[in-house]
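One protein chain is absent from this view; the other protein chains keep their places.
What follows is subunit A.
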Amino acid sequence: MTRSAPHSLRAESLTLGYDGRVVIDGLDLEIPDGRITSIVGPNASGKSTLLRGLARLIRPESGRVTLDGRDIRSYGARDFARRVAVLPQQPVSPDGVLVAELVARGRHPHRGWFGGRSSDDDRIVAEVLEATGTAELAGRAVSELSGGQRQRVWIAMALAQRADIVLLDEPTSFLDASHQLELLDLLTDSNRDHGTTVVMVLHELNLAARYADHLVVLDGGRIAAAGAPGDVMTAETVGGAFGLECVVTTDPVAGSPLVVPIGRFHRGEF
């Protein structure tokens, strides 16, 4: 299954905020089509707000976000959801809802006005359960699952939307190291197998640098640097944006940049 057509998602002089307080300030950004983009930045740099703006979850104070040249606000809600899937930060699952039921809700944008299920729905839900390794959990309640399992189920729901663009807000938070990798592998699968454009806010710089084709560093609501991780992730950029002294070397496994942070202690004592 490959994508229907190339897409362009871009922010144009985008200003976002809450109650008049500006968080994202006149930002221009183009999301590379069919690639994995990672948004990183220090706390309060506006990462999540930017993602929510791209996802149409908040209205811009000024500027706009366009999808294929059209303002995203001009799309119908379902129409947009068929093109762009969003996984918000720490989604809440209702008590007692079963895994298969929750994932099937991802099919909603494809259903008619009366919510009728199409014959394809079960097959697509089965495919994403299989792909996310959650098939054997299908009949279990979401609330009984471990954090890692639950996050895979939410990803499955987003993938069930079969949208060409998937936006994720800190999908790896609260997961341990192995589950973080498992989840990023899963998103890479989706990118490679289906050509899905993935945009995610990540906290962990080294994982972001390893998994992203395109890295966006935010600082104070503006883009501090953007481009291939090898070009962007320099000691200078990290120092400027995060106020963090560090050495950037090469990840011995992936060949991507590896940030080694430096604190006040343990400097050259060996």
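By definition in this document, a residue touches a chain if its C-beta (ideal position, glycine included) is under 8 Å from a C-beta of that chain, and two chains touch if they have at least 3 such contacts; residues count from 1.
The rule is simple: contacts and distances are computed from a predicted model.
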{"item": "Among \"Benzoyl-CoA 2,3-epoxidase subunit BoxB\", \"Fe-S cluster assembly protein SufB\", \"Iron ABC transporter permease\" or \"Xanthine dehydrogenase family protein\", UniProt-listed name of the chain not shown", "value": "\"Iron ABC transporter permease\""}
{"item": "Hidden partner chain, touching residue among A:E130, A:D176 or A:D231", "value": "A:E130"}
{"item": "Among A:E12, A:E101, A:D213 or A:D251, the residue in touch with the chain that has been omitted", "value": "A:E101"}
{"item": "Omitted-chain contact residue, chosen from A:E12, A:E182 or A:D251", "value": "A:E182"}
{"item": "On subunit A, residues whose C-beta touches the chain left out of the figure", "value": "18, 52, 55-57, 76-82, 85-88, 91-98, 100-101, 104-106, 108-109, 111, 114-115, 122-123, 125-127, 129-131, 133, 135, 138-139, 141, 158, 161, 182, 185, 189, 193"}
